[in-house]
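The other protein chains are all here in position, but one chain of the complex has been omitted.
Up next is chain A:
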Amino acid sequence: MKRLYFFIIGAFSLVGLWAIYYRLTEGLKMTALTSNVSWGLWVVFYIFFIGLSAGSFLLSTMVYVFNMKQYEKIGKVALLSAFFSLVAGLMFIFIDLGHPERFWHALVYRQPTSILSWEIHFYLIYMLIIVAELWFLLREDISRLVIKAKGFKKFVFKLVSIGYSIPDNSEKLERDRKQTHKWMKILGIIGIPTAIGVHAGTGSLFGVIVAKHMWNSGLTPILFLVSALVSGAALMLLLYALLVPKEKQDNTMLKSLGGLLILFIAVDLLIVAAKYLVGLYNYVPDERQVLLNMMFGERWYIFWVGQIMLGAIIPILLLSIKKGSSTLKALAGLSTILGIFCVRWNLVVPAYLESPMPGLETAFVHDRLLFEYTPNLFEWITSLGLISIVILLFSLALNSLPIMETKEGKEDNGETADGVQAI
């Protein structure tokens, strides 16, 4: 089963590699984007994964900053998924660039008035924080693995351990553990504003655009942040229910994660209602028309089925079943994540579909100047390929590192990996 899983996800990853190559050689003409709908599926995935990352990270700080011991079992996996989600988000924005080979320009040339310029720096600092936290958390286990492993694996583990080797006496080990604990707290404290900056900042990226009335609101960054927490909690629920074998699952853990998820969904719904109802109330067409098209237009189902049903109603119902099994909880998590994807879609694409000036849509007609957008097959394949690559790396990390283990109940590697195949 494990082999089959890695075979399938590996095959998809190869497709992803091919898609990246094809995209880099052929340029953006492979997409269905237009000059008027200039951001599409890849940007939707970008903000989706950045949100997933920020959400997971903020949940991990509950353990390492706020000392909420009941969540300790998901601490490591939250950090690890925060890292890989960030990688996924950055990969998506990388292939979305017209000139990916110039990505380093973003670090060399700066523009203090640009949110995007700030965001790039936030992403980097954030990534460093996550990597440092993961290293502190895992260095002891990795250095044990270095001793055990052989050949290529040993080399990789040695590389990952960055020179840390486990001390030879228990006194020093205790000292190192204390140091880890201290650093986790410091990094976490720096990490919280950074993670908020990462995702509320990504929201501001949209919020400041005066040309798109639907985005141009102070609620946009908050909405991004809260939906990030929703997706982070949902991912943790999903991973915990899937990766930890049923007999070892902690029911109170599942319950409290579920409760947290419901809370986040409720706050998210409140903000969505505030933003959209205010936008709809007056007859100013700029925002109202966009919202009406989003809710009752051709793609009404993305809002009603995706955002409301999958993203809110179904998970709340599934989680409120009193004796619900962990499968149901996993389903609730999955449904929420799909719902959040629809939220991301609705945050990006609908704002583009209204012409900024009446008559512009017919002034000069060309496929690349349409105010319409449906992602084409290539964009979907590329997206699935990229996601597969990240899931593959994530699974490899889960498979070889003791992520789901805690001091109390150690599971052996084989069992952890068995869980992986179910993703």
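Things worth noting here:
Throughout what follows, contacts are C-beta pairs under 8 Å (C-beta built on N, C-alpha and C of every residue); 3 or more make two chains touch, one makes a residue touch a chain; residues count from 1.
The rule is short, and it goes like this: contacts and distances are computed from a predicted model.
Of the names listed as "Ger(X)C family spore germination protein", "Sarcosine oxidase subunit gamma", "(4Fe-4S)-binding protein" or "ABC transporter permease", the one that matches the UniProt record for the absent chain is "(4Fe-4S)-binding protein". The chain omitted from view is touched by exactly one of A:Arg102, A:Lys153, A:Lys178 or A:Lys248, namely A:Arg102.
Only one residue from A:Lys69, A:Arg110 or A:Lys153 touches the chain missing from this view: A:Arg110.
Check A:Gly27, A:Gly259 or A:Pro285 against the missing chain and you find that the one touching it is A:Gly27.
Mapped onto chain A, the footprint of the missing chain covers residues 25, 27-29, 33-36, 38-39, 93, 96-99, 102-103, 105-106, 108-111, 113-117, 120, 205, 208-212, 352, 355-360, 362-364, 366-369.
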